[in-house]
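Can you read through this structure? Questions will come right after.
And now, chain A:
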Amino acid sequence: MKLTAKFAARPALEAALRSAGCERTVVYSAKPVEIASGAAVRPGRMSLLAVAGAVAAGTGMTLFMLWTQSDYPLVTGGMPIKSLWPIGVISYEAAMLGAVFGTLLGFLLEGRFFRNKSGPGEAVDSAWLFLQLPCPGGEADRLIEQLRAAGAVSVEQEPD
Partner candidate 1 sequence: MTEKKHPQWAMAIDLDRCTGCEGCVVACHAENNVPLTSPDEAERGRMKHWIRIDRYYEGTFPDIRVKYRPVMCQQCDDAPCEPVCPVYATYQNEEGLNVQVYNRCVGTRYCANNCPYTVRYFNYEDPFWPEPLELQHNPDVSIRPGGVMEKCTFCLQRIQRGKLESKEENRELADGDIQPACVQGCPAEAMAFGDIADPESKVSRWAGSGRSTQLLDELGTKPRVFYLEKGA
Partner candidate 2 sequence: MDRRNFFKLVGTASGGAVAGACGREGDAIIPLLVPEEQIVPGVEEWRPSVCRQCPAGCGTIVRVMRAERILEIDGEKVRKPIAAVKKIEGNPLDPVSGGRICGRGQAAVQRLYHPDRPRGPKIRNAAGVLEDASWDAALDRASEALRAASAQQVLYLAAAVSGSRSAAVSSFLEGCGYAPARTAGTFDFEVERAAAQYAFGWNGIPLYEIQDADFVLSIGADFLGGWVSPVFYSRRFGHMRRGRESIRGALFHAEARFSQTAWAADRWLPAAPGGEHALALAVGALLLQRHGKDAASLPPALAATLREADIAALCMQSGVRQSWVEEAAGRLASAAAPVVIGGASIVRRNSVAAAAVANALNLILGNVGRAGGVKAPSRPLDTAAVDTGAARPTAVFLDGIADAAVPLRVRALLDAATVIAFQPSAHADVLLPDHDALEAGRVVSPITAPGYALTGGPSFVRPLYDTRASEDVLSAIAKRLGKSAAVPPAPYEEIFAAQDGFADTREFVSYAERQGGWWQERSAEISAAPDPEGPWGSAAAPGAPAASAYPLTFQAFSSVQYGDGGGADLPWLRQLPDPASSLMFDLPLEIDPDAAAALGVRNGDRLKVISAAGSVEAPAYVNPAAVPGVVSLGLGGTADALALLPPESAEGAGAQIFSCPARVERVGRSDRFLQFTRIDRDEEPARS
């Protein structure tokens, strides 16, 4: 079971969060909502992924270029066969591309896309704020009461 409460404004939502506790609640809204505490603060690994992507792509490209140069050893302009300076630019660009894809991956993971877990459909196109929280079987009534007390316009109950 889970509950979905609809709020008109942020203060009411925040009050509801305070009373209901923040664990495993999700706020849905049509624009980013800055909530004083709680739901928003989630640890993220996106930057780590970006860095990892950069390192992997940068190193991989560098090694690849060095390999092609020794595999196809042609002298140009009197430069050494394995010349790091002129391939540095591409290593850099490859690292940046890795970071871009790392970020994209992080975004897709953290945003839990493609997981068929849609919230209240209304949320993306309305001024209302929605709070969804899990509801263990017996506590539904108490929670609904709390939410209404906090200022929810309506609370709906639905199965998982």
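As a selection rule, all candidates are chains of the complex that A comes from, given by their letters.
Criterion: a contact is a pair of C-beta atoms (placed from the backbone, for glycine too) under 8 Å apart; a residue touches a chain by one contact, two chains touch by 3 or more; residues count from 1.
Since this is a predicted model, take the numbers as computed values, not measurements.
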Item to complete: Could you check which of 1 or 2 is in contact with chain A in this complex?
Response: 1
Worksheet, complete the sentence: Listed in rising order, chain A residues that touch candidate 1 in their complex are 72, 74-79, 86
